[in-house]
Each structure stands twice: as structure tokens, then as C-alpha cells.
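A quick write-up on the structure given underneath.
Shown here: the complex without one of its protein chains, the others still in place.
Moving on, here comes subunit A:
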Amino acid sequence: MDVGAMGREAQKYVWEGAIPLQIHLHESEVTTLPHPSPALVLAPRMGYLPLLLPLLKPHFSSTLPPGVDTIWFEYKGLPLKWHIPTGVLFDLLCAEQERPWNLTVHFRGYPGNILTPCEGEDSVKWSFINSLKEAAYIVNGNCKNVMNMSQSDQVELWYSVLNGNMEAYQRVSSKLKLEKVGDQYVGKPNSNLLKSRTNTGETDTGGPVKTGRIPVRLYVWSVSKDFDDLEDAPQIDSWDQISYINRPVEIQREGKLRQMLHLT
């Protein structure tokens, strides 16, 4: 299988991935007896938890206290960041993979001091498009292609994410030309900025160098003690235990991957 085909195979594998979830309503929001049973949902890896609202609301609505719904999720007391894809959350937080993954859902009492506000599907869509713009900027040096998307393309793109439809997604995203890393972006070594007087002697070397940049977001969980089995892994009880690195990785034109991100 050639590299291109392997890449497409890998993409398909990720798009079709899903996490079985067992979602329990937080007991403070249960107003009826008996307690409602947990909802069983197969959540796409390439999806976002708040988008499960249409599936969860009917299941729990009869028992919720009066009020406005502001859905949020937690895992073992840790409020989940809704803008992180479900698959990433699962891989990060569930060292010994639970199947199904047991989460708690809330429809009230949004922790606005910890989580950024989420007003339903629109917030998730905005966050997604924003990330897409950032990725476009990294690959192409500008986000014009995303900003200039037609209304119908935008709608189609978002629906393909909602429905986990890879073919539809690729139909629209191919117009954004985000695959051609290294062809379009011409980076300059350092910038054209003059260093301060104390730093003279450094000048731009030669002409522009063709480099490509790939958008990368890395979540790293740091542990301070060794453990033998994943089931002995300590629990993550705060996002402060996780380092978030949002930094593009550069590739040299000749195809050598020069890793700008050193992890050891």
C-alpha cells in the first residue's frame, strides 16, 4: 500500500472510531424516583460532548429540575473541556480504558469559573471553525481560504462533522488546500526584525527557506511516580496536571521531518 493510501486508511480509521459512553445524570439533578437509568451512547471520536444533547435530553428531561439547560460533563469530578474532541478526552483521561466510559452529565450549575461558556451547537461550531482558521494560518500563512468559504460549504462542512461523514468533509475541505504542506508556505529564517543593539552580529542567512508547518496540539499528562500497571495510574483531578502545547511543527522541504518539539 502506498503512503497516500495508508494515510487515507488511517483517516478512515479515526473518523469511524467511537467511544461507548455510559452517562449518568448527577444526583443533585434527579428530582424523581426511581433514579433514571444511565444513557448508553456511542460517541464519535471526532465529535464533541455537547453535541450529544439531542440524544441525552429526552432520556433525562422528565426528571430534571426546572430551569434552563446548560449541559456539561465530568469524569470522576473533573469538569470536561467541551472543545476537546471526545476521542482525545478518552485517550487522555482514561489510562486504563473503561468500556463503556462512565461520565456524569449535568444540565444545571455550569461551572463558569472553570469552563468557557458553551451555548450549544453554535459554540462548538464556532470553536471548530476557529481551530480550522488557525490550522489554515499555520499551513498557508493566512486564513483567507476559510474566511472565504461559501455559506453552503460552511454548512456542509459542519454537518459532515456532526454526522461523522468523512467523504462529505473531505469534499469540502479539499477546497481549502490544507494538504500541501511545504509547497505554499515560504518561511524566512528568523524574521526581518532587527535585533536590539546588544545582539548585533546576527543577520538573516541567505534567501528564504521553504518550510512547511503542521498544526499540532499536544496534551501531556505528567506523573511524578512510577507505576507498573495502568490501573495503578493516579487519577487526574485537575487540568493543571496536564500540559497543553499548541505549537506548529516545522518540516524541511526535502522531506526530512525536523522535530521542533523535543519531549525528552
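Following the convention adopted for this analysis, a contact is a pair of C-beta atoms (placed from the backbone, for glycine too) under 8 Å apart; a residue touches a chain by one contact, two chains touch by 3 or more; residues count from 1.
Keep this in mind: contacts and distances are computed from a predicted model.
The subunit not displayed here is recorded in UniProt as "Ubiquitin-like-conjugating enzyme ATG10", chosen from "Ubiquitin-like-conjugating enzyme ATG10", "APOP1 protein", "dolichyl-phosphate-mannose--protein mannosyltransferase" or "Centromere protein X". Contact with the chain not shown here comes from a single listed residue; of A:62, A:113 or A:151, that residue is A:113. Set against the missing chain, the residues A:7, A:67, A:109 or A:141 yield one that touches it, A:141.
The set of subunit A residues touching the chain not shown comprises 81, 83, 112-117, 133-134, 137-138, 141, 143, 190-196, 199, 204, 215, 220, 238-240, 243-248, 262-264.
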